[in-house]
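All protein chains but one are shown in place.
To keep things simple, chains are lettered A and B as they appear, and every chain counts its residues starting from 1.
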Amino acid sequence: MKRHALAALAAGAVLVAACAQQPAATEPPATPMPAATSERCGDPTQLSDQLFFYTWVEYIDPEIKDQFETECGVTIVEDNFDSNETLLAKIQAGGANYDVIVPSDYMVSIMIDEGILEPLDFSVITNIDGYGAGFTHQYFDPEQAYTVPYFFGTSGLAVDTNLIAAPVDSWSMVFEPSPEVCGKISMLDDERETIGAALMWLGYPINDTDPAHLEEAKNVLIQQAPCVLTYDSQTNDDLIIQGETVIGHMWTGDAILAGLPDYGGREGIAYLIMREGTTIWQDNLAIPVGAPNKYTAMVFINFLSDPEIAAQNAEYVGYGSPNEAAYEFIDPEILADEGIYPAAETFERLQWIEDVGDALELYDLTWTEFKASIGQ
Amino acid sequence: MRSSARAPSTGLALRLGKAGLAVNALGIFAFLYVPILILIVFSFNDTRTVARMTGLSLQWYEKLFVNRELLAAARNSLTIALTSTLVATVMGTLTALGMDRFRFRLRKTFDTVLYLPIVIPEIVMGISLLLFFNLAFFPVIKLISGASLSLGLWTILIGHIAFNIPFVYVIVRARLVGFDRTLEEAARDLGADEWRTFWRVTFPLLLPGILGGALMAFTLSLDDFLVTVFTAGTASPTMPLYIYSLVRRGVTPEINALSTVLLLASMGLIVLSLAAQRRE
Partner (left out) sequence: MSGSENRSRRGPLLVLPAAAWLVVFFVLPLVLVLVISFVERGRAGGVRTPLVPTLAYYIRLFDPLYIGIFLKSVRIALLVTAVCVLTGYPLGVFIGRAPARLRSSLMMLVMIPFWTNFLVRTYAMKQLLAAEGGVNGLLLGIGLIREPLSLIFNEFSVVLGLVYGYLPFAVLPMYASIEKFDLSLMEAASDLGANLRRAFLRIMLPLTLPGVVAAVVLVFVPVVGAFITPDIMGGGKVEMIGTLINRQFGVARNWPFGSAMSLALMLMVVVGVIYYFRTADEGVRPL
């Protein structure tokens, strides 16, 4: 009896192994790529065959990747990470050879300090001039030597206006929720973002390290907890689309797409930036030290910075493009959406989450105390 | 008579017991398979949502067979799972035999070491392997042979074998405890040598345990995420890595379609094995 089960298993294994003999997905294309045909590809003699791109999920229009491959003859091999810390761990330890990576603001400053980013050659990345002054020379890369801006966004509230007639652009909507809203709120499962929201509502800066203020923020969160359905950074958009929540603390792109039926969303879901303060963040393109295809990486970054390409990418991804030269190619309705492209005065209310050094332990302690006290 | 006076009540108890076993089994299979059925049903949905069935469509199956990345990830997962299962089962079984039947120095220590991969939080195992490969293993290999290695499918495999061995060991070891040695002794008395005794007597009796261990190892490897994410190199994703990365944008029903295909394939194997047995 058992021998036959073994035989069946073995047969199955052989079958699978036979299928596995096919070349892996990273094989070079069967027909040799035509030589670079476009001006957007830099010096074709210096280009490699492949480029390793380590980025967030669904953060680039696949058509743009195809376009780069056709125009410049370079195959893009994309790999994804789910957090800046995973990115850091993989890059720091070495041994994972990526060419282009996409760290967020605070992670850029850490990486520069650790000396793991390559300085960029702007004679190759000529499109750098297209980026708005408001997005370059940020605190994390003051000399704009190591990164090129990619996308920016905020962490506000997505609100189901079908059920909430008159939403207010204040954190009080979630920290002093009305009875119908209570139990249908989702907050980001991120200690900096959520403690930060409480801090900003209390009138403190988001990078506050005063233990007394953090204690206050913690108590705000503990008090709010019975009304919060879940702390979720991954599927919070699905929850509001399905009606499990009516207000969700979430990032721009997720919120915007949640309101677009064509993208699986639902009419009436609006995105608001809070007047007491909201987080702003910016993802950037960078090249880690030791990248195998450095020149190609810079050409790719320049390609992504081309105004038309950047516009196309922005429309696909749903986040705000820092590339002002691209604005003439972006749908004006999208540009007018203050959720994605906040007005100038709104920018004053936006705060960057910066690395707080050793005080991060205090934040984690506060968050742990909060989580431990709300469990049932 | 006493026994006949007792018989009706124990008869009833026995029957209730048997019924209870069946009900429990049914309940467990229902519990296990209802989410699976939902998965299968939604693989035929005509929109992306997993909240409501809006219509029937085969589009996700079509998309599945064109999705190179997903298929490559599936291939990687299966290859790694099969290889690590094979290696770990052999090593784990040998270890169980060695530990159960022989006494040697450091035996107790090694017994503890064997449990550690089960106890260690997976994220620690993953990170420790990442650090080890990059800070120790690759530099040493480079020193000895000049070869410059980097993370890839093979480093994932190493990690999987490492955490699979203890699981096979524990299961086979459990099977060995209280093993009836008299059968082996009888065989040897009848003139069989050690090797033959092992293959004809010990091994068949041990087989359910070995298969159980192999099954466990295969399942663990196929579904592993944390150890894999830190030992994977560029563009060598496995299924769990690929799926996890999709969660941000919502798991598309292509995954459901793939799961359904995998399920059908496994069911097919079972039917095959049943049919083969019937010929016995």
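As a convention for this text, a residue touches a chain if its C-beta (ideal position, glycine included) is under 8 Å from a C-beta of that chain, and two chains touch if they have at least 3 such contacts.
Treat the numbers as computed from the prediction; the structure is a model and nothing was measured.
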Listed by label, the shown chains touching the absent chain are A, B
Considering the complete complex, of B:57, B:150 or B:219, the missing chain is touched by B:219
The listed residue (B:120, B:149 or B:183) that touches the chain absent from the view is B:120
Missing-chain contact among B:66, B:144 or B:177 belongs to B:177
Among the options B:39, B:80, B:201 or B:232, the absent chain makes contact with B:39
Interface residues of chain B toward the undisplayed chain are 2-3, 6-7, 10, 13-14, 17-18, 20-22, 24-25, 27-29, 31-36, 38-39, 50-51, 90-92, 94-95, 97-99, 101-104, 107, 110, 112-125, 127-129, 131-132, 135-136, 158-159, 161-162, 165, 167, 169-171, 173-175, 177-178, 208-209, 211-213, 215-216, 218-219, 222-223, 225-226, 239-240, 243-244, 247, 251, 255-256, 259, 262-263, 266-267, 269-270, 273-274, 277-278, 280
Listed in rising order, the chain A residues that touch the chain left out are 1-2, 5, 83, 85-86, 88-89, 92, 110-111, 113-114, 189-192, 225, 228-232, 235, 242-244, 355, 357, 360-361, 363-365, 367-369, 371-372, 374-376
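Keep in mind that, in the parts below, only the chains that are shown with their structure count from here on.
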In whole angstrom, the CA-centroid distance of chain A from chain B equals 35
Listed in rising order, the residues of chain A that touch chain B in the complex are 1-2, 4-9, 11-13, 16-17, 19-20, 22, 24-26, 52, 54, 56-58, 77-80, 82, 86, 89-90, 93-98, 234-235, 237-238, 241-242, 264
Touching chain A in the complex, chain B uses residues 47-49, 51, 68-69, 71-72, 75-76, 78-79, 82, 127, 130-131, 133-135, 138, 150-151, 204, 207-208, 211, 229-230, 233-237, 244-250, 265, 269-270, 272-273, 276-277, 280
